[in-house]
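Left out: one protein chain. Kept in place: all the others.
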Amino acid sequence: MLQVHLKPVWQQADLLTVDSLSVSFGLDISAKTVVRNVSFSLRPGRCLAIVGESGSGKSVTARALIGLAGRHARVHARQLSFDGTDLIGLNDRGWQRVRGNGIGFVLQDALVSLDPLRRVGKEIGEGLRLHGAVSSRQELTQRVIALLKLVGIPEPEIKAQQMPHQLSGGQRQRALIAAALALDPHLLIADEPTTALDVTAQAQALALLEETKTRGKALILISHDLAVVSRVADEVLVMRQGEVVERGTAAQIFGDPRHSYTRQLLDAVPSRRPRGSRLSSSTIGEQTEPPPVQSPPTSRPIVLEATNLVKRFKGPDGTLRAAVDGVSFELRSGETLGIVGESGSGKSTVARMVLALEAPDEGAVQFEGRAWTTLAERERQPRRRSISIIYQDPLSSFDPRWTVGRILSDSLSSNVQTSRKRQERVLELLDLVGLSKTLLDRRPIELSGGQRQRVAIARAIAPNPAVIICDEPVSALDVSIQAQVLDLLGDLKRHLGMSYLFISHDLAVVRHISDRIIVMREGRIVDCGTTEEIFINPRSEYTRSLIAAMPRFVCDPEISRSSTIFERGVA
Amino acid sequence: MNGNEAVKRIARNPLVWFARRILSGAAVVWAAATFAFLIQCLLPGDRAQIIINVRSGNVGSAAPAELASINAQYGFDQPLVVQYANYIWRMLHGDLGESYQQHRPVAGIIAEQIGPTIALALAALLMAWIIAILTTLLIAGRDNIWSKLLSGAQIFLATVPPYWLATILLVVFAVNLRIFPVVGENSPMGLVLPTLALALELSGFFGQVVLNEFTRVLEQPFVTSARARGMSDLGVRLHHVLRHAALPGITLSGWALGKLLSGAILIEVVFARQGLGGVLVAATSSRDVPIVSGAVLISAGLFVLVSLIVDLAYRMLDPRMELT
Partner (left out) sequence: MSRSAELTVSRPLGELLEFLYHIPFRVAAALAVIGFFLLAAIAPKALQTHDPLAIDLSSSLQPPSIVHWLGTDQLGRDLYSRVLEGAGQSLAIGLGATALSMSVALILGVAAALAGGLLDSILTRIFDVLFAIPTLLLALVFVTVFGPSVPTEVIAVGIGTAPGYARMIRGQMLSIKGTGYVEAAKSLGRPFPRIVWRHILPNAMSPLTAMVTIGVGQAIIWASGLAFLGLGVAPPAPEWGALLNAGRNYVIYAWWLEIIPGLAVTIFALSLTIVGGHLQDRLEGKS
């Protein structure tokens, strides 16, 4: 069923031709064009990557190709044809024949892309059933199991009978790819297929897509992540605000980007740049290139010390599970300590215990040489402002009724007495984080993601804390905004000299900003050391696999690619 | 994870879950019984006097001897704790006390009348569900005049007082058009108008909730995934979206019971139907407390029962739910 038809590339006609595709939403007067004049063509066995940040129109472009741009979308194109079929003006029935059959489509975040109330097998077999590709129930079951095997899901007979929530994130994504491959379509479109996954699962999903390409399928990969794309793509379109700003072969785009925006995107990726260097071209705070970061002098005083932290939670079944199990570390003054781990590793629980929002079941945290977690809340309260936090989702951490001005003014220490002084300090804070004072009477909901995170940072530094805990502070941001925020955090530390406890699942980001790194897995510390030690000479097998699975640039001269990176079956 | 497998299995055992639900349901009924008992004691004025008044139909002070005999007959002369214990004991034996006015056991009176009321409530629940789901399938995610009209109608129906709607139906269909019998018939035809009156209001509530959820689910990635596999719009609505949209609606069915019983009382009076409504209104105006407090107890019991059924139904539709 999965016949490989690889002709020499020059003999093959274009499978998909897109000429001057535009998509707009809304009525004539208030119409908003989100995709403008996008053209490309694709041959079998080739992969086109469409890269861009949020709002670039990349997903809408992809969905327009299967006629699902949205209910109120108006799609125009000079030519839009797939495998000899003209897609313009296709009626519902026509589209239904193309979808699934000719073009497979994989969405991001399989947790919500698989119907949570249906069995995995039923979902995968749905396409086969709809297009009448199987004649009996038995054949359907066999095909579904074959597909699950194809995408490398262990125990396919059992998994087919399970519900999506019983599968791991990586398995779900692979099941979703299996569903898209069910009818062996000539073109597979994958919209951010790796975004919600942990690095190891990400590597598996990518390997699967790459394999599909080598089987002679055409592939369109939509992603915000340049590193992911560099691995698989033959050609790249860089989109920004609905328009293609640059196109070219992967080698050209990653090796010799012409457009300034492409360069900006590439520069913003932490794994491409020397550690601690500036990632963004924005000119906030310090402008000179900072000196390379030295290993932290061990003579500096310890501000925060966690000893043998244990925290157990009751699972849904009533049994106790240790989310954090015997975690110890110390944070020195002016140092950035990175905590890396995949979801469920207990890193955020550590943060909550350090913040004394959660009491450890065993062990304790000492702060500035004195007791911290063991104190009564009343005694701790006056010292709480010395430890600040920056969350992943700043919006939910702001009172929706408050303006930026009020949020910042409220977070000032009570030493600032007069209202004039408070206002001066608020303006100073806005200046420090590079925000205009016109934002003072805006509410958080009215700000962009990057602006919100800057307000969150301003709030965190307002009381002059000794320690700032950053819990996935850039995970929800676009790569260029992420670069600016990381630069800002670096600048602020140099100016103000506080310590960071930097928590992230993203190894590249942690490597970029941290002096020392702790690697956590299932509640335990599996590795710790200076950033160089961790990356050059990781002690644990797990750290090695994390580093290996890290998406990185194929064309990047700095880091040579190890051939074992994308080996399949890392379970 | 594997080490806890045994504990997990016990906690997930449907029987354990069921037993826990039965116990908590019994607690609710017990609390309702206590409430019903307290109502009888809290009655302002002398209870014996009220009973005499209810029986004789006039207002006036009774002779002390007469009062004493009533007090002894009903046990009002005993300490409150003893009365409470007796009340609960009798309740456990299915004895809900005796009507002041009718001199008959309350349990018997309610048992006689509750059948038509429950039939009416169930028919209305079913009809409300059908109306809500059909409307939703028709209008969700569409932007035309029908969807505007029907979603407006949902808000209207959810607000309309059921007795008023019942009156309009009565005037139009029974009095003017003479399609249905006017009042007081327990025939199937006689059930149509009361059911419709009761169901329309509820369908307005259900409809809004189901429509809301349906519209939300229509935009979910798994629906787009299904469309991208080549599924038709109707297929997506029936196979993927409807099940999700029904879940919050099903949770509402427990709450709907209270709404239905309240509505049924009113509508039975409008159509002069046999049922709890007439009995309760008569008991309320004559201050026949045992009947009213008996009804409180029964409806709490029904609520517990319906909640249990709703939970079971939910679990069957949503396998993600843990048994807690």
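Each chain gets a letter, A and B, in the order it is written, and its residues are counted from 1.
Keep in mind that, in the parts below, contacts are C-beta pairs under 8 Å (C-beta built on N, C-alpha and C of every residue); 3 or more make two chains touch, one makes a residue touch a chain.
The structure displayed is predicted, hence computed values, not measured ones.
Q: Pick from A:Ser388, A:Gln451 or A:Ser499: which residue touches the chain that isn't shown?
A: A:Ser388
Q: Among B:Ile88, B:Ala111, B:Ile155 or B:Met189, single out the residue that touches the unshown chain.
A: Touches the omitted chain: B:Ile155.
Q: Would you write out the residues of chain B that touch the absent chain, in ascending order?
A: Residue positions of chain B that touch the missing chain: 27-28, 31-32, 35, 39, 42-44, 155-156, 158-161, 163-164, 167-168, 170-171, 175, 182, 255, 257-259, 261-263, 265-266, 269-270, 280-281, 283-285, 287-289, 292-293, 295-296, 299-300, 303-304.
Q: Determine and list the chain A residues touching the chain excluded from the picture.
A: On the side of chain A, residues 355, 357, 380-385, 387-389, 391, 393, 396-401, 403, 405-406, 409-411, 419, 422-423, 426, 440-441, 445, 459, 463 touch the unshown chain.
Here is the rule we use: only the chains that are shown with their structure count from here on.
Q: Indicate the whole-number Å distance between the mean C-alpha point of chain A and the mean C-alpha point of chain B.
A: So the centroids are 49 Å from each other.
Q: If you look only at chain B, which of its residues touch chain A in the complex?
A: Spelled out, the residues of chain B in touch with chain A are 1, 4, 7-8, 11-12, 141, 143, 220-222, 224-233, 235, 240, 243-244, 317-320, 322, 324.
Q: What residues on chain A touch chain B, complex-wise?
A: 63, 66, 68, 71-72, 92, 95-101, 103-105, 107-109, 112-118, 126-127, 130-131, 163, 165, 176, 179-180, 182, 315-319, 321
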